[in-house]
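Handing you this structure, nothing more for now.
Other chains of the complex are left out, but the ones given are in their true place.
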Amino acid sequence: MGIHTFFASMNDLERIIRAPGKFKFEEHNVAAHSWKVSQYAMFFATLEEMNGASINWKSLYEKTINHDFAEVFIGDIKTPVKHSSPELKQMLATVEEKMMEKFIHREIPGEFQDIFFHRMKEGKDGTLEGRLLELADKLDQFYEAYAELKRGNTEPDFVQMYEIALKKILAMPLRTSVDYFRDVIVQDVIKEKTAVDVKSLTLRILENPENPAG
Amino acid sequence: MGIHTFFASMNDLERIIRAPGKFKFEEHNVAAHSWKVSQYAMFFATLEEMNGASINWKSLYEKTINHDFAEVFIGDIKTPVKHSSPELKQMLATVEEKMMEKFIHREIPGEFQDIFFHRMKEGKDGTLEGRLLELADKLDQFYEAYAELKRGNTEPDFVQMYEIALKKILAMPLRTSVDYFRDVIVQDVIKEKTAVDVKSLTLRILENPENPAG
Amino acid sequence: MGIHTFFASMNDLERIIRAPGKFKFEEHNVAAHSWKVSQYAMFFATLEEMNGASINWKSLYEKTINHDFAEVFIGDIKTPVKHSSPELKQMLATVEEKMMEKFIHREIPGEFQDIFFHRMKEGKDGTLEGRLLELADKLDQFYEAYAELKRGNTEPDFVQMYEIALKKILAMPLRTSVDYFRDVIVQDVIKEKTAVDVKSLTLRILENPENPAG
Amino acid sequence: MGIHTFFASMNDLERIIRAPGKFKFEEHNVAAHSWKVSQYAMFFATLEEMNGASINWKSLYEKTINHDFAEVFIGDIKTPVKHSSPELKQMLATVEEKMMEKFIHREIPGEFQDIFFHRMKEGKDGTLEGRLLELADKLDQFYEAYAELKRGNTEPDFVQMYEIALKKILAMPLRTSVDYFRDVIVQDVIKEKTAVDVKSLTLRILENPENPAG
């Protein structure tokens, strides 16, 4: 028991591969993903602040670096199941939460337990920081799928992942960030040379972002 | 929809790594594991038959090659969760089963659905073949853990995995097979040169196989 | 000496990579290949049985799970050599066979030697099960090559591998299976989005499957 | 030019391997390392705050997640060179800094350039947050070396890396954190079963942490 166990468990997240079982040209682990999410969030929070918002930076960064810690217990399995049924998604969330609790009770010394419970709980709430976390998390999904399409991965999974991420980002209640993403970042994205035709795919969604048919 | 989708999904099992997140010197995928399980079962069923048992070979082989197909949906996560709580284990079994059903309804042509439901259902029942599957599955866990200990993996996970697999095999209701395993195979195992002291660990369990403390 | 050595040698087949030396986006090991072959065979034998054939299931499964065991001795080298000359192919088959014999005499206890000799001998004979093994083995070659072409592998080796596998399957003396493969499975295959134009390649062969020029 | 280029460059850090050229049982990339450093810093800053310190959390997290971004330009080469000579170390720091400047001028839109210059500059200054970054960075070096020794890596590089990291941590001007590390964390570390005798190595350093001979 102890903080040493907590520190050592972080190494496990370097071995949890995102989107396991799918063919991909490049693998991403959950530790590196968490870092990228904190970087995206840093940028968009800066942008929101420059446009008048007030950011709780401590909360923002803790949400981003901790948001996938629970994957140490059951791995990165939520995406395929989520598309399958809401009940299954809920059941898995419960499993994950209970294992997190068990871990904190068993490994974290008493004086730190409250802080850990607070930090490790689901961060995607309605606060500005919760929304920025969700945007940043979706953005990494967008970039992971984009990189596969760019390199010629023809699996329908990655087209679908790209479309879902793009639509969800466009629908986020974060006007300044979403505008910048759509009007600046996406414009640079579609200028790149890609193996799969990402430009048409993207323009189709930008024109009609709420079309559920993809 | 169709058998092509089923065939293509087998490739996904080559990318599902067993015991994900744990440090190991060598990774094993679920497709290769399924093959090894069918080989272990072939040997022990032969042994049982030579000692008078009557084997349903068709059932035996179908149980072994199909027993982990459902991992294509949620990956190899049962082991750590199983050690955590029976409810969680049950919940995950339900998730897996429902996704299997969905897959068969969506992908398998009508005329083959009954056969697929029959073949893909949990094979570890009380029949001789069900018990041989369970023995073979545990034996692969035994060999995977053994190979890590032999090469010097000091993670407690693999010591625990070795102990649990060994005890479960010794307790299987398959006298001829278990005797041969304990009296012949294990004797060869403990003669090998290993980095972690597998011999002492093994002898301690052989002397007192039902000790729950390990 | 002993069954332990046999069991441990199966792990070696997880490290024998098919088509060694060729560039590929995804590697396949011989253990996983053997499992996939047993799955393809299970499906086509079911289909043949539904159409009136009588299957020796024990023989079928033993042929499929054992058919590449001898690669543990000299690796997966037959394909390139086979295309090179019949004498060399024959010489390598002899090397493989002699090493298999030596292994059984040295490692397998006397009471099991006859069974091992029987199971490990070349399974692609003229029986229905032997033909189903050959179909299933070619089908895995078809799918391995297909997956590379789909992802944009432009090496002529994989185009050639795809063509040869497809032609050999179409020429197999297994009418029901070949019809289902050509009329159902291949139709789904050519509907998929691929990087290399697999559809034209396939249609050209379907129209003129016996053209030796490819 | 643009934020898209900055976001895409983060992916490069997932391919920069730490301690390149050295044999190791497990590789770590710079992106995952940055995440672990932010986690260690979160813990020790919490501990310092519980003991009366005042933490600038925004600064702390930005220092940790950005501290190795410049490795995107020249890779992870500082450690071996640093042990070689102070001039070379200085020269490489200059190269890195100039390439960072060039990148910001070329890729980052004008309105964000000041913020990027501020965030990407060397973070290991004399502030409490700068010292926590240095502690956290050394701690990841400690854990990386420890994991190799634990698994039996006998390369002198990792013994040396472990010793240097341990000594530097013990000498950090952060009393509360260093005491907790030495009295709690290290005690748990030396209880673990390891292949190389880490316990003796550690106790020798704890007794005489300033001995330059190692």
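A, B, C and D are the chain letters, set down in written order, and residue numbers restart from 1 in every chain.
The working rule: contacts are C-beta pairs under 8 Å (C-beta built on N, C-alpha and C of every residue); 3 or more make two chains touch, one makes a residue touch a chain.
Because the structure is a prediction, the values reported are computed rather than measured.
Chemist: Assuming the complex is a homo-oligomer with 4 chains given explicitly, what is its full copy count?
Modeler: 6
In this text, only the chains that are shown with their structure count from here on.
Chemist: What is the set of chains touching both subunit B and subunit D?
Modeler: Chains that touch both subunit B and subunit D, as defined above, are A.
Chemist: Taking contact as defined at the start, I'd like the list of chains shared as neighbours by subunit A and subunit C.
Modeler: Neighbours common to subunit A and subunit C are B.
Chemist: How much rotation, in degrees rounded to the nearest 5, is required to superimpose subunit B onto subunit C on the basis of Cα coordinates?
Modeler: The superposition gives an angle of 180 degrees.
Chemist: Copies subunit A, subunit B: same or different interface, half of numbers shared as the threshold?
Modeler: same
Chemist: Report the inter-centroid distance (CA atoms only) between subunit A and subunit B in whole Å.
Modeler: Between these chains, centre-to-centre, one finds 33 Å.
Chemist: In angstrom, rounded to a whole number, how far apart do the mean CA points of subunit C and subunit D lie?
Modeler: Once rounded, the distance between the two centres reads 50 Å.
Chemist: On a C-alpha centroid basis, what's the spacing between subunit A and subunit D, in Å?
Modeler: The computed centroid separation for subunit A versus subunit D comes out at 25 Å.
Chemist: Mark out which residues of subunit A touch at least two other chains, giving numbers and ranges.
Modeler: Each of 11, 13, 23 in subunit A touches at least two other chains.
Chemist: Line, ring, star, complete or other: which describes how these chains touch one another?
Modeler: Its topology fits none of the listed shapes; call it other.
Chemist: Following the definition at the start, I'd like every touching pair of chains, please.
Modeler: Chains touch in the following pairs: A-B, A-C, A-D, B-C, B-D.
Chemist: Mind listing the subunit A positions that touch subunit B in their complex?
Modeler: Subunit A reaches subunit B through residues 11-13, 15-17, 20-23, 72-75, 77, 80-81, 84-85, 88, 91-92, 94-95, 98-99, 102.
Chemist: Taking the complex as given, what residues does subunit D use to touch subunit B?
Modeler: Answer in residue numbers: 25-26, 147, 150-152, 192-195.
Chemist: Could you please specify the touching residues of subunit B with respect to subunit D in the complex?
Modeler: 23, 25, 152-154, 156, 195
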